[in-house]
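Only a single protein chain was left out; the remaining protein chains are all shown in position.
Order as written gives the chain letters A, B and C; numbering starts at 1 within each chain.
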Amino acid sequence: MSATMRKIGARVAGRYGIPFYQPWINIIKLYSLRDSITHGVMFYLGPIFRVSGGVGIFLFMPLIFASQHFSNFSFAGDLVLIMYFQFFGMLGMALGAGEGGHPHSAIGISRGLSQFTTIEVPMTLAVISIAIQYNTLSISEIVAAQQGGILHWTLFTNPFATVAAMLSLLGAFGHSPFNLVKAPNEIPIGPPTEYHSSFLGVLRTNAAILHVIEAVLFMNLFFGGAGNWFELIVKSFFIYFWSVFVGIVFPRFRIEQSVQWFLKIPLLLGVIAIIIFM
Amino acid sequence: MISPIHIITIALGTAFALGFTGKLSQKISAFIMLAAVGMLTFISAQWVYAFYSGGQETIQIFTAGFKPPYSVNLQMGYQEAVISLMINFVGLLSGIYLFKTLVKQGKNAIAVYIILLMGLNVIVLTQDMFNLFVFLEVQSIATAGLIVLHKKKHAVSSGFKYMVATGIIAGLLLLGIIFAYYFTGSLNIQDFINANMTASKGGAIAVFLILGAILLELKPFPANGWALDVYQSAKPGLSAIISSASGTAVLFVLYKIAAIGSFDSYDLLANLGIITFVGSNLLGIKQKNAQRLLGYSSVGQIGLLVMIIGFGPVLGDKFQFIAFTIVVAHFLAKAGLFWLAGIVKKDNIKKWSALRKKPFLLVLFGTFVFTLIGFPPFPSFFGKWELIMVLAAKSNMIWVAAILLGSFFEGIYLFKWLGYVIKGEVSEKKTIKVPVHKIIPVAIVGILTYVVGFFSSTFVEGGDIINYLPLFFIAALFFVDFLPAFVKNIIAIAGMAYYGYTFLPELYEKDLLRFIFGTIFIGGGILTLIAGFYAKGKRQGFYPAALIMFAGLGGIIQAENMLQFFFAWELMTLGSYILIIRGKRSMPHGYSYMLFSVAGAYLMLIGFAMTNAQAGISLDALSMITSHANLIYLMLAIGFMTKTATVGLHIWLPGAHAEAESDVSPMVSAILLKAGVFGLIILFIAMGAESAGTNPILYILGWLGAITALVGNLAASFQEDAKKLLAYSSIGQLGYILFAFAIMTHLGWLTGITYSINHFLFKAVLFLAIGAVVLRVKTHKMYEMGGLIKRMPLAFIAVLIGIITLSGVPPLSGFAGKWLFYNAVILKGWYFQGAIVFFAGIIAFLYCFRLIYAVFLGQLKDEHRNVKEISIWFIIPIYILIIGIMIFSARPDLILQPIGDAIAGYFPSETLNWNDTTASTTLGYWSGYRVMIIIGIMFTILFAWLALFNRKSKKVKQFNIVYSGERPERPETTHVAHNMYAGYNKALGLLVAPFITQFWNYMSETVKGTAGFVRRVYTGNGQTYALHIIMYLVIIYLIVF
Amino acid sequence: MTNENKNHEKFLHEENKIREVKAPDGSIIKVDPLNDYFLDDRPEIKKPKTNKIVEKFLNWSRAESLWVLGFGTGCGSIEIPPLMTPRFDAFRFGVAMRPTPRQSNVFIISGYLAVKTLKRVIRSYEQMQGPKYVLALGSCTINGGMYWDSYNTINRLDHFIPVDVYVAGCMPRPEALLAGFMKLKERIKAGRGEGANEYAEKFDWYKANQKKIINDWNMPDYNW
Partner (left out) sequence: MEKKNKSSIVNIKSSIIDDIKSRFEITDIVHRRDNMTFVTCEKQKTIALITHMKTNLGFKHFVLLTAVDWIEDGKFQLTYILNNPKQKLDIAVRTMISREEATMETAHKLWKQIATYQRELKEMFGIDFPGSPRVDENFILEGWNDIPPYRRDFDTKVYAEETFFPRPGRKTNDPAEYMKKNLHK
C-alpha cells in the first residue's frame, strides 16, 4: 500500500511545480482539521462507500503476475466484478453528496453519470473483445496470456480494443476534456462541494487509489501486466500520463458533446475490435 | 306434460281476454300478462327439463290433425325447447322490467306485448313456411306497435322505417315462399329441405329469396340502418327483446331453413355473417350513443352467429355447443345491457359514469361487457375457443383472423365504454333511481352468465380440469364486499396462502421452474396484499379483482393444457385491468392495456389453435408442431410480449403502472409482468435448445430485448414522475429478461431466471416504497419531493437496497445477474446485443440516482417537514423482500444451483459449475458470498477509521450549505431535480422520441377514420334504408348467380 | 433566534418570514425558515492537541497546505491570479485555490469591503473549517484606505473577523502577497494561527460589531 501511495505522489507531481509530497501533506492537513459538519447519515457514509469501492477493487485486482501475495482477493471474482464494483463507490458518493443538498453536487453527479454511461461503452466493447480473444474473463489468465515478450501484449495483438479502451480511460480519469463533472469554474468541484476535512481526506485518498487501480487494470489488460513492482510502477505511471497529456492539450467538452463523442470514434473502434475476433 | 300448442293458446287467450277485461285496472291486466308469460316460460322449461333428463323424443304437433302440408305443424325438440325457454324467460323478465311502462301504456300495449312473445315462440316452433311468414309478420307488427307506443322523439319515425324495411323483407319472403311452393308443392320446411330446390334455377331463386329475407331480418351490415334506428329509439326494455329474443328466434329460423340451400349457401351465409360482424363492430368504434352502440354490437354478434350457422356443416358436432354458448352469451349480456341502459337513462356513453354510484350495477355491467367480448369464465369464452379451435383445425385461418379482428373492434368500443363507466367524471349529484322491478331481471341475467359459463366449461375438451376453486372463493369474497378492507384483506391473504399451499409444495418436487414463478406470483401476491392493510374504508371491488388476477397467475402455473393456460391468462388480464383502472387517472392507460392485452391474447389464441390442430391441446404439444412452426412461435411470442411490454408493444405500461394505486403498482409490475416471462419460457422450452443457433425468431427476440432494455432505461431516465420512472425501468428490465431467455443457453436461462427473481424482489420493494411515499406526500412528481431521508429513513434504506440490486452493483444480487449475463453473452457470441444491454445497464444508474436523489436526498420541502414515515403495512412486506434480496445476494448458489440442475435437462451441456459458493464458467468465476464478506469487513474498517477522525461532526440543517456567499432562499429553488439529465437528453433523447406512440396513435386514428367514413352510409332516411336492402339483395344475387 | 437588532423585522426578507404551508395530509404547518432551515449554534473553541510534537507536526502540515478560498472581495482580487502563473508559482509553497469555503483554510480579503460584501465574507468565513486563517490585503482592510470616509465601506477588518496577516499597500503586488503567505506559514508553524478559536472566544464582540453595520441581518448568528 505504502508503495502505491508513493507512486500517487510521484504521479501527481506531474503537475507543474508542486513538491512531490504535497498530496500527502494535503491529506494529513485534511485529517488534521478540527471542525467538521455533517448533513446526515448518508452524507457521512458516502465517503465510506466510496473508499470501500476503491479499496475493494484494489483488493479484487491481481497486482503482480504469478505472485501469491499480491494477487490480493482476486479469487472472489473476475473482470466483471471489477467493472461493476466501480459503481459501488460512485453510487455511495453520489448519495452522500446528494444528501449534502447542494445543487452543484446534484448537477455534477448528473453530468458525471451521463458521461460515465458512454465512457463505459467503448470500455465494454474492448473488454468483450479481449474476452473473446483470450476466451477468459479472469484477469490473471489474461495477464498470463500476454507473457512472453512485448509483442504478446494486447496492445499489439488487439490494437483496436486497446485504443478504444485508452480513449475511455480519458473519460474515466476525468481530466480535461472530460472534466465537466467537476467543472471548477462553474459548478465548483461538482459532487464533493460540501465535503471537507477528513471526509475530503478520505475522498482524496480514494481518488489516488482509483487512479492507480485504473492504471493497473489497463496495464493488466493491455500492457502485459507486471512481473515485479518496478514494472508495475513504470507501466502504470505511463498509462496515467497518457491522460494527463491529453488533458493539457484539449479544452473541455460540454456534456452532450462528450456523450456523443464517446459514441462515435471510440465506439467504432470497439466494434471493429470485436468484429476482428468474432 | 303440457303441450307446446298451449303456448299459443295461452298467449292468444290472454291477449283476447285482456280485451274483455275492460273494467279491470291496468295493473291487474299486467299481472295477468305476467302470469301468462310465466306460464309460457314454465311450459318451455318443463320441455327443456324433459329433454335434459333424457328419454324425451322430439315431438311433432299437427294443428288440425292433418299431416303437412295440409296443416300447420309445430315441432318441439331439444333445441326448440331451449330457444323457446330463452325467449319466454327474457319475455318474462322484460315484462317485469317494463311493468310500469306497460301499465301506463294500457291494455293494448300489454296485449301486443304478449302477442309479440307468442309470435316469437311460433317462429321457433313452427315447421310450416307460411306459418313462419305469418308469425314473422305478427312479430314485426307487434314490435312496430310497441316501438311507436314509446313516446320518444324518433320512435315514430324509426317505427315507420322498421315497418318499411320489414315490409320489403316480408314481400321478398312471400315471393320466395310462393316460388318454393310452386316447386315443391309443400309449405313444410322439411319438405323444402328434402326437395333439393337449388338443383333448378327457379328453385335456387326461391331459396335465395327465402334465405335472403330471413338474413335481412337479421339486420346484416350494411343494410341495417333501419334496425340501428330501432335499437336507438326504442324503449330499452323493448330493445332488449328485439336484440335478444327476436334476434335469437330469427337466428333459429335461419338455422332451421339454412338446410334448404346447398352447400354454397352456407358459404354465402358465413361470408355475409363475418362481413356483418367485422363491419358492424368497426362502426361501433365511433359511436357515442349507448343504445345505438348496443345495436351495433347486437348486429355484430348476430353476424357472428350467422357465420357460425354458415359454418354449421364444417363445425360438425361442435356446432351446437359453439352456437349455444355464443347465443346465450349474447342473449344474456345484451338483454342485461339494454335493461341497464333503461336504468341509467343516459344516451351518451360518457355519461354512464352515473352507474358508478351503484357498485352492484357496475359489477353487472362489467359482467355483461366481458361476456360480450368473450372473457372467462363466461360462456362466450368457451364458445369462441372451440370455434377457433375447430376453424383452425380445418385450416380456415383467414376466418379465424376475421373473427378475432371483429372481436377486437368490439373490444375497442366496449372497453372504452367500460372505462367511461368506471372512471368517467360523475357530474350530477343525484344518483340514478333503481326500482327493484328493474334490477331483478338484470341481476338474474347477470348471475345466469356465470352459471352458464361454468357449465359450458365442462363441455370443452380440456376444460374439465380448470381449477374453479379460486373463482368460487372470489365469488364468496365478492358477497362480503360490505366488510371493512381490513377484514377482507385477512380473508384474501388466507385464501391466497391456502391456494399457494394447494399446489406449490407439489410443484417443488415436480417442476422447479414453475415453482419459482409460482412462488413469485403467490408469495409476491401475499406480500403486496399485506401492504393493502393501509387502506381504510371498504375498498370495494379491490379484492375480487386482485384475487382474480392472482387466480389467473396461479392458473398459468398450473395449466397443463392450452385451454387452461388461455383461460387463466384471460382471467389474469381481466383482474389486472380492473386493478389498473382503479387508479385516479388511469383510465386511458387501462384502456390501452386492455386493447394490447386483448390483441396479444388473440394472437396467442391463433397460435394455440394452430398448434391444437396439429398436435393436440396439451401444452407440450407446442414442441411437437410440424408445420408453420415459426409463425406459431412468433404469434405466441408477440402475445406474451404484450405482457412483458417489449418495445413496440410497451406504450400501455408506463401510464398503467404509474397511475395505479400504491399497492397495485408492485402487483402489476413486479408480479404480473412475470406472467409474460413465464409464457415466453414455456414457448422457448417448446422451441427447444437445438433451435438456439438456427431459429431467426430467437435472434429477433434477442435484438428486441436489447433495444427494449436500452429504450426503456433511457426513457426512464427522462421521467419526472417517480412511478413512471419505475414503470419504464420495468420495461427495460423485462428487455434484459427477454434477451437473456432468447440466448437459449443454460447460462442465458440462468441469467433470465436470476433477473426475473431479482426484478420481482427489487421492483416490488421500489414500487412499494415509492408508492408508500406517494401516499404520504400526495404527489408523483419527483421534483416536488426531496430530502425525505430525514423523515422516512426506512423507506430510504429500502429504496437504496432496491436500486443497488437494480443497478447490479456488487455485493447485492443484481450483480449475479450481470455476471451471468456477461458470461452468457460472450459464450453465445451476441456481442453487440450484449454491449447494448450493458449500455442500458449503465443508463440504469441515471434513473436509479435520480429516483433516490430527487425523492430522498437534496432539500426537504416546506410542506413535507412533518410528513410521517411510510405506513407500517408497507414496511413489513418491503423488509421481508429485502431479507430475500440479502439471502439471494449472499448465497445465490442456494437458489441458482438447483435451478441450474432443473433446467439442465433442456440444454445439452451445463456450463455453470458451482464449487462451494463460487460459480465458474469457462470464462470466469465469482463468489457472491466472499464478495459480500470482503466488502462487509472493509466497510466496517473504513467506518471505524472515519469515525475516529470525525467523532465530533456537527450535524447541520438543510440550508447550511455553501452557496457562493449567499444562502438558499427556498428548498424548491435549491433542489436540482427537474429535467435532471438535460445534457443527456440533448445528446441521446432522440432515441426515445415517441415514435412508437405516434405509430399506434396513427393506427387508432386510421381505424376510427375508417369507421367514421363507413358510418356515413346510415343517412337516417327510410327510403335510403329501403334502397340499401334492395341493393344488398341485388348485389348478393349478382355474386351468387 | 435571538436577534436584538431593532431593524430585524423591518428588513426581514420575504423568504425568511414565518410562513404557513399546507401539508399533504391537509394540516397547516408553520415553517420558520431561519430556525428550521439553518443551524443556529455558537461556534465552539477547539483546543489544539495537548501533545506538543503532534500539534507541531499537524501545524506544519497545515502551513504547507494552504488552500485559498477563491473569493475576491475588492480590487485586490486581480492580484491573485498572477500568483498561479509560472512567474510567481505559488503552488510550490503548497498554496492552491479551492472554489468552496468548505475545503479552504485561507481567506484572502483582497481590498476594500463594502457592507454588502462584508456580509458574504462573514458567511463564507464561518463556513470554512477550522483552523482557518485570514490574509488581509491592502490598506483598505487596515483602516479603510482611500475609502476611509465612505458611507458603505468598512474601515477595520479586524473588528469583524480575526485577521492573521496584513499585507499593506494599495495595491500590494503578488510578491508582497507571497511574502504574506510566508509570514502566515511562520505564524501557523509557531502555533499562533488560532483565528478560529479567537473568533469563537470573542464571538459576542464580533457579532455585535457585525450587526452594528449590517442592518438587515438576514442570516443565523453563525453560518455552519
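Please note the rule applied: a contact is a pair of C-beta atoms (placed from the backbone, for glycine too) under 8 Å apart; a residue touches a chain by one contact, two chains touch by 3 or more.
Remember, it's a predicted structure, so these values are computed and weren't measured experimentally.
Colleague: By the document's own contact criterion, which visible chains does the hidden chain reach in the full complex?
Modeller: Visible chains that the missing one touches: C.
Colleague: Specify the residue from the set C:S27, C:N51 or C:N152 that touches the hidden chain.
Modeller: Of all options in C:S27, C:N51 or C:N152, contact with the hidden chain holds for C:N152.
Colleague: Sort through C:V21, C:A114 or C:A176 and give me the one touching the missing partner chain.
Modeller: The single option touching the absent chain is C:A114.
Colleague: On chain C, where is the contact patch with the chain that was removed from view?
Modeller: Considering the whole complex, chain C reaches the absent chain at 7, 11, 114-116, 119, 142-144, 148-156, 159, 209, 212-217.
Here is the rule we use: only the chains that are shown with their structure count from here on.
Colleague: Would you mind pulling out the distance in Å between where the CA atoms of chain B average out and where those of chain C do?
Modeller: About 69 Å separates the centre of chain B from that of chain C.
Colleague: Please compute the C-alpha centroid of chain A, do the same for chain C, then give the distance between them in whole Å.
Modeller: 36
Colleague: Going by the touch rule set out above, which residues of chain B reach two or more other chains?
Modeller: Each of 954-956, 958-960, 962 in chain B touches at least two other chains.
Colleague: Among the residues of chain C, which ones contact at least 2 other chains?
Modeller: 100, 102, 224, in rising order.
Colleague: Which bits of chain B are touching chain C when the two form their complex?
Modeller: Chain B reaches chain C through residues 776-779, 862-867, 954-960, 962, 965-971.
Colleague: Along chain A, where are the residues that touch chain C in the complex?
Modeller: Listed in rising order, the residues of chain A that touch chain C are 15-19, 22, 25-26, 28-29, 32-37, 184-185, 188-189, 193-197, 200.
Colleague: Which positions of chain B touch chain A when the two form their complex?
Modeller: Those residues of chain B that touch chain A are 787, 789-790, 793, 796, 800, 803-804, 807-811, 815, 818-819, 822-823, 825-826, 829, 831-832, 834-835, 838-839, 842-843, 845-846, 848-850, 852-853, 857-859, 918, 922-927, 930-931, 934-935, 938-939, 942-943, 945-946, 949-950, 952-956, 958-963, 974-977, 980-981, 983-984, 986-988.
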